[in-house]
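Working notes, structure below.
Complex shown without one protein chain; remaining protein chains in place.
Up next is chain A:
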């Protein structure tokens, strides 16, 4: 029984009932604990029903009674066949409670059907594993490209990254796929880098990879493709060759197999083949191909050159050997003469350089002078022109004065109108200026706000990192604790125990059937004996009665016979009666035992107390009503 109790307490703890560490068997349960456990079980089995019930006992006695009634009703609704009422919960006995709790637990497990993980609701996740609440869906993310060392960023790309690129967390439409996408991206970059490193390590310089920086690791969207991308030029060439071979074999195989005029796909295939063929020698269609062929050309064309030079040197060799000394002397003379010439020329150039410097200085002086003179000239010309005009105007002085005045007035008017126009233009411009200024300040405000937000976020990140560390520590501690815990509560032990119990029960049943058959035999014997007795008595009675009329002594013996028969039947009757009374006594004793086991006395005391409490409540309520 203790093991059963332990299993029960364990599963009750799982449903959320707070059972103290010192409670080890169901016997020790208090009424409060029982009610809480039953309500939790009900919540697991049937949430709408269970959620309507409070998990703790209310203080008022009548409220307690009502809770007990509703609990009993709920249990009967769920299919509990045994006898159950409010008393089961409030005045508990062990066996009834045990049955109740076991039935509730088994019902809870069986009421839920198994469903595939994709269809699980949060309700089902309480007892079945949670499954995948969010599917692992990844999307391609757009990230700003990592800058190479010397390369300046392209302006458009930089603009896009600054103005339009949303943060990574906002890119996928569903929030749940953010971590999935990030993980995917990371795995992609990692595999690309690994691939590159592998190739570099295994083939080294042969692959003609740039050794210093990994090729811009802009990974393609899926790892499968990245995996299959040959990074090196050699790899490309190899791949192309392979594809070409495949295509060629396919195009050859087809006509030979069909012996028919060419159908649909073949012309396309040959075209493709031609494109491939054109790419490799000519090097015009694909950029990669040209680079490859360039290097090829380079390596092949370099070789002839040195060989030509060698040939030339070889043809000169014999003739020079004949007049070697004369040639040497001649060459030295020539060398000396040339050196002298060189020195002379150097001297002359130095002289000329000095001259040039002097001349340039004087030229600048002279040009300054010329500019100054020209300026003076133009000033003088202006003054002369003004004077000449005034002299021309002198003869008709009055007319000209009037004209001048009108001219002055008109120009003043023009100035005024221009000023007004300027004002007109100026006002909107100033407005615009102000508006832009405001906008600017708004932006600044926004940016400062965002900065503070970012700082907050940083703080939060740090905090959560700390928390995560703490929780990890806790997790480790808990794991060690868990490992230290005894693991004797094993399923196989229980099943073995159950099997043993079942075997015992079977043995007992056999014994019972044996005893039953014995009793049946006994009964049969008794029946046959009584029949025999009856018949014998009837025969004797008849015989003796016949003779009784004739003989006095026989009559006496007849009387004795009758008395004997009567006494014997009485005796048998008494024996049977004792047997039944003994049985009744045993039954009653059993009943007394069971009643004693039900804590009847204490429960009765409790009931009395509760009854008093209810009466008090009732009287208090009545008093209240009277007052009101």
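By our rule, contacts are C-beta pairs under 8 Å (C-beta built on N, C-alpha and C of every residue); 3 or more make two chains touch, one makes a residue touch a chain; residues count from 1.
We adopt the following convention: contacts and distances are computed from a predicted model.
Among the names given as "thioredoxin-disulfide reductase (NADPH)", "Cytochrome b-c1 complex subunit 1, mitochondrial", "COMM domain-containing protein" or "Metaxin-2", UniProt records the absent chain under the name "COMM domain-containing protein".
Interface note for the absent chain: among A:159, A:379 or A:472, the touching residue is A:159. One of A:70, A:171, A:400 or A:600 touches the chain omitted from the figure, and that residue is A:171.
Contact with the omitted chain, checked across A:169, A:323, A:442 or A:495, is made by A:495.
Even with one chain removed from view, chain A keeps its contact list with that chain: residues 116-118, 129, 131-132, 135-140, 142, 145, 154, 156-157, 159-160, 163-165, 171-173, 180, 184, 218, 220-222, 224-225, 227-228, 230, 235, 238-239, 242, 491-492, 495.
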